[in-house]
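This structure is in structure tokens; I'll ask about it shortly.
Yeah, one chain of the complex is gone here, protein chain that is, but the others are all in their spots.
Labels for the chains are A and B, by order of writing; each one numbers its residues from 1.
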Amino acid sequence: MSDDRVESSEPVEIGSHPKGTLAIVAVYGALFLLAWLVLYFFVFVPRGTLTP
Amino acid sequence: MHVDLYERIWMWGATAIIVVFLISIGVTTFSQAFVPPSHIETIDPDEVRSHSEFGEPGVTIHADGSATVVVQAIMYAFLPREIHVPRGQPVTFRIATPDLIHGFQIAQTNGNAMVVPGYVTQFTTVFEEAGEYLIVCNEYCGIGHHNMFGTLIVEENPSAITGAER
Partner (left out) sequence: MIPSHRLALANLWVAVSAFTIASAMALMQALSRADLDLPFRTPKMYYLSVTAHGVLMAIVFTTFFIMALGYFFTERAFHRSIEQRTVGWISFGVATLGTLMASGAILLGKASVLYTFYPPLKAHPLFYIGATLLIVGSWGWSWVLIRTYLVWKRENPESRTPLAVHGMLATIIVWLLATVGVAAEALLLLIPWSLGFTEKIDPILARMLFWWFGHPLVYFWLIPAYVIWYTITPKVAGGKLFSDPLARLVFVMFIVLSTPVGFHHQLMDPGVDATWKLFHVFNTQLIIFPSMLTAFTIIASFEVAGRLKGARGWFDWLEKLPWGDPAFSSVALAMMIFAIGGWGGAINAAYGMNAMVHNTAWVQGHFHLTVGTATALTFMGFSYRLMPALTGRDLELGLLAIIQPYLWFMGMLLFSISNHLTGLQGMPRRIYQFQYGGSEIAQQWLPGTGISAVGGLFLFGSALCFAAVMLGTGLAGTKRPQKEIDFAEPIEPPGHKAMILDNMKVWTAIAIVLVIAAYALPIIQHLQLERFGARGLSPF
């Protein structure tokens, strides 16, 4: 019984949303995308095209 | 199914990242700017050494200024050992091997292709900068693998090439 109550109230106790996590993954996602695009535009594209 | 709001936001973010990748890939693909070496042509490996084309590897300069480079990849060398091509012109590489799988990679360019016995590798590229390039075998082909390399010289002046090969 008491277990149920603890579980349902937990998200409130810990703050309703994981703000630190969102911040970390947002920064990571931005770097992930940016670094990919940097390699795409500044290394891959200048190295020339291939055609059949 | 309950999903936390922030995680939902991240799911959209991750989706957006993947969509950007797919768009970039799509643009290069459908603009025909980049097609990975996917030539489909077969050849008997036992006949490569005596083949009318691959048996005499070398460079041909065509009337329009473009070049065709025929290469034989063997354990452990690329023939011809030194390849001269014109700058700023389409250069088509045609490569075959009589023995094992090799890699043909012009270091620090996108010229990179597998050379597989039984198949002809072909791709076309343009070199915008004159100078000396290193060609390496990048697929393990036995005990001398690390000794398998060649030299590519991109010439500013195409007349320097004519007759230099073969």
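Note that contacts are C-beta pairs under 8 Å (C-beta built on N, C-alpha and C of every residue); 3 or more make two chains touch, one makes a residue touch a chain.
Remember, predicted model here, so these are calculated numbers, not experimental data.
Q: Could you pull out which residues of chain B are in touch with the chain that's been left out?
A: Spelled out for chain B, the touching residues are 1-4, 6-7, 10-11, 14-15, 17-18, 21-22, 24-25, 28-29, 34-46, 75, 99-101, 103, 105, 107-108, 110-122, 132-134, 136-146, 149.
Q: In the full complex, which residues of chain A touch the absent chain?
A: Touching the chain left out of view, chain A contributes residues 7, 10-11, 13-15, 18-25, 28-29, 32, 35-36, 39-40, 43-44, 47, 50, 52.
Methods note: only the chains that are shown with their structure count from here on.
Q: Express in whole angstrom the distance between the two chain centres, defined as the mean CA positions of chain A and chain B.
A: 35
Q: Enumerate the contact residues on chain A facing chain B in the complex.
A: For chain A paired with chain B, touching residues are 17-19, 21-22, 25-26, 29, 32-33, 36-37, 40, 44, 47-52.
Q: Sort out for me which residues of chain B touch chain A in the complex.
A: Contact set of chain B toward chain A: 4-7, 9-10, 13-14, 17, 20-21, 24, 32-39, 108-111, 122-128.
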